[in-house]
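A single protein chain has been omitted; all remaining protein chains appear in their positions.
Lettered A and B in written order, each chain numbered from 1.
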Amino acid sequence: MSNGLIGVAVIDILLFLFLVLTAIAITRLRNLFAVVMLAGVFSLLSAALFVTLDAMDVAFTEAAVGAGISTVLLLGTLALTVRDEKPVTHSAFLPLLICTIAGATLIYGTLDMPPFGAADNPVQTHVAPDYLERTPVEIGIPNTVAAVLASYRGFDTLGEVVVVFTAAIAVLLLLGGGGRSRRHDDVSDERKKD
Amino acid sequence: MEEIVFDFGFVLTHYNYWMFVVLMMTGLYITVSRGNLVKKVVGLNIFQTAVFLLYVSMGKIVGGTAPILTGEPGTVYSNPLPHVLILTAIVVGIATTALALALVVRIRETYDTIEEDEIIALELAMDTTAKASAAGSER
Partner (left out) sequence: MEHHSILRVVSKLLIPPILLYALYVQFHGEYGPGGGFQAGVIFAVAFILYALVFGVEAMTDILPPRLLRFLAALGVLIFAGTGVVTMLLGDAYLGYNALAANPVHAQEWGIIVVEIGVGTTVAAVMMAIFVAFASHNPPIKDEDW
């Protein structure tokens, strides 16, 4: 038990140190292109951390979404806005104070949390064993995550898909849905001028 | 008063919460202290990822494996439920990030800047001119 914990701890803490260094670099850099690239690195590192926490599906999603799509969208935003942040004018004291107090409060709260990785934590004894036992009998597929996602908690997933769809509608309303017809008009206008 | 002793076992079973709290606060600091809207979005993403990591870490069982059933008896699996919730949350997170970025693009088109301070200054200037013109029309 203890040896396993120490093994996990070494890898976890190494990855965590890389994550913190990346986050600090993001704080300090003013070139937004570098910030976006580091945000991609941050996502990839957190995907590695998800793997050490046994969450393969989550790691997979984080690597594809965080390091792939989100980087492309951020770059697209930079192309439409600016590439450098202006220097910060006000002092960093108040934000730092707020973050320290909030962080200290949260850490004080974790002192009562159950130990990391123990098999008899409250979270492990409620519905999770039920899902793990019932999946092979009732659904007959090995990936419990897919079974819970699509069957046992299908309502949740339907809700999430609708949220993704709604977000897309909002983006298209804000940015004008590809603007294909509008650009064709522009082209024809230019031809008229010629 | 209790004597404070350094309990290595306690640290070993709680360090994961502290790690993710530190990451969360880094994200919060970026969001609060930087005026650039793109950087604020990146900070929010860092905060979000830290929350995801904290959530997934609670489902981990030491010596367990990913919850993909092998059929071998006696295998310990980590809790699949946090994985499901976070998996969908990541995809919803990118959709809402895209929405935030679209708003940033529109803000840039309206105000010609994405720095918070300059936007606030422009808004104040607009308010005063609106008030002045309203007062002028009353006369």
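As a working rule, a contact is a pair of C-beta atoms (placed from the backbone, for glycine too) under 8 Å apart; a residue touches a chain by one contact, two chains touch by 3 or more.
Just so it is clear, the structure is predicted and the values come from calculations on it, not from any experiment.
Partners of the chain left out, restricted to shown chains and counted across the full complex, are A, B. Annotation: of A:T22, A:S43 or A:T61, A:T61 touches the absent chain (contact as defined above). Note on the undisplayed chain: of the listed residues A:V8, A:L132 or A:V171, the one touching it is A:V171.
In the full complex, chain A makes contact with the omitted chain through residues 33, 56-57, 59-61, 64-65, 68-69, 72-73, 76-77, 79-80, 137-143, 145-147, 149-151, 154-155, 157-158, 161-162, 164-165, 167-168, 171-172, 175-180, 183. The chain not displayed touches chain B at residues 66, 68, 87-88, 90-91, 94-95, 98, 101-102, 105.
Note that only the chains that are shown with their structure count from here on.
Mean C-alpha positions place chain A and chain B at a centre distance of 8 Å. Those residues of chain A lying in contact with chain B across their complex are 1-2, 4-6, 8-9, 12-13, 16, 19-20, 23-24, 26-27, 32, 35-36, 39, 42-43, 46, 49-50, 53-58, 61-62, 65-66, 69-70, 73-74, 76-78, 80-82, 85-86, 88-89, 92, 95-96, 98-100, 102-103, 106-107, 110-111, 113, 115-119, 121, 123-124, 127-128, 131-132, 135-136, 142-145, 148-149, 153, 156-157, 160, 163-164, 167-168, 170-171, 174-175.
Remark: chain B residues 9, 12-19, 21-30, 32-36, 38-39, 41-43, 45-46, 49, 52-53, 56-71, 76-99, 101-106, 108, 114-115, 117-118 touch chain A in the complex.
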